[in-house]
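One protein chain is absent from this view; the other protein chains keep their places.
The block that comes next holds chain A.
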Amino acid sequence: MMNFDYVRPASVADAIAAASEKGASYLASGTNLLDLMKGGVSRPSRLVDVTRLPGLDRIERLADGSLRIGALVRNADLAHDAEFARNYPAVAEALLSGASAQLRNAATVGGNLMQRTRCAYFYDAGSACNRRWPGAGCDALKGENRLHAVLGWSEGCIATHPSDFCVPLVGLDAIVEIEGKGGRRELPLEALHRLPGETPERETALERGDLIVALRLPTEAKGFARHARYIKVRERTSYAFAVVSAAASLRIEDGRIRDARLALGGVAAKPWRAREAEQVLAGAAPDAAVYREAARAALSGAKPSGDNAFKIELAQRIVVRALTLAARGTPDRIPALPGSPFSSVAGA
């Protein structure tokens, strides 16, 4: 068999020490990593199983009104936490629109942040991929790429980040807590994932041995609870990654948008925060014209990386839809088809 060390550290410090060796990889639920190992895409020499580290599976309401989510909290547990869903409804909806029920029951918050792209060429060990093998080239670039990136891509890599969860999070200024050799530090989630540029193999800002221990939602994040939606277009209703998705969070007071947060999924190598669009929205009256202007601003830097020009148009329409639905008000319950454009259809 493919031999590798398997260690199950008792503390975060032990985990970091064990994972600081070249070739080591953290293992949480393995919903992505084990597939990569079976496919020969990833061959770690050591797996550092963090699933039993104490204290990382808690959802804590901090005194300042912020929320701290341990890295080992399961996706399903978080989405079904009633208070969480009430305060951060778009995040809960995004979580429930991802993967399948079985995967959500296993997958962890930290693992979700660290999942790899679903670019088929990255998974296909017989194809050239700069992420897998720096300098090998990118077979996706002139290959089957109708679902690839339209923002922030480079000639070296046109892959997208697959997470639904990260999309509303990046809009809410989520913070990642990291333990590493140099101790504890914090990073905005927006800065965790990197655009490919010249070094597509460097997917995140983490250094060797770094362990995500928690995710924090700042106090203000709750302020968008009344006007928040996640909308995801996909090729089947469940167990499919986004063709394009958008998370819109609005704070509306006296008929004006006081604060707007907008992020897109399925368009870039990272969850894409659309700050230009937020500028357009801030202070404006919520109406269709301003949503369209915001959508244009969000995609202003977009260009097709292949047969995917439609994603630029589709992304703008999804932005308009997400803003429209968010302004209309968060639904009382998370829809039975989370994230689906059809979530409002009776029986759906």
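The definition used in the following text is that a residue touches a chain if its C-beta (ideal position, glycine included) is under 8 Å from a C-beta of that chain, and two chains touch if they have at least 3 such contacts; residues count from 1.
Just so it is clear, contacts and distances are computed from a predicted model.
The subunit not displayed here is recorded in UniProt as "Xanthine dehydrogenase YagR molybdenum-binding subunit", chosen from "Xanthine dehydrogenase YagR molybdenum-binding subunit", "Xylose transport system permease protein XylH", "Cation acetate symporter" or "Rubrerythrin". Of the listed positions A:Asp14, A:Asp57 or A:Asp124, the one in contact with the omitted chain in the full complex is A:Asp124. Residue A:Val233 is the one among A:Leu217, A:Val233 or A:Leu323 that touches the chain not shown.
Of the candidate positions A:Arg194, A:Lys222 or A:Arg317, contact with the unshown chain belongs to A:Arg317.
The set of chain A residues touching the chain not shown comprises 1-2, 40, 100, 118, 120-121, 124-127, 139, 142-144, 146, 233, 235-240, 243, 310, 313-314, 317-318, 320-321, 337, 340-342, 344-345, 348.
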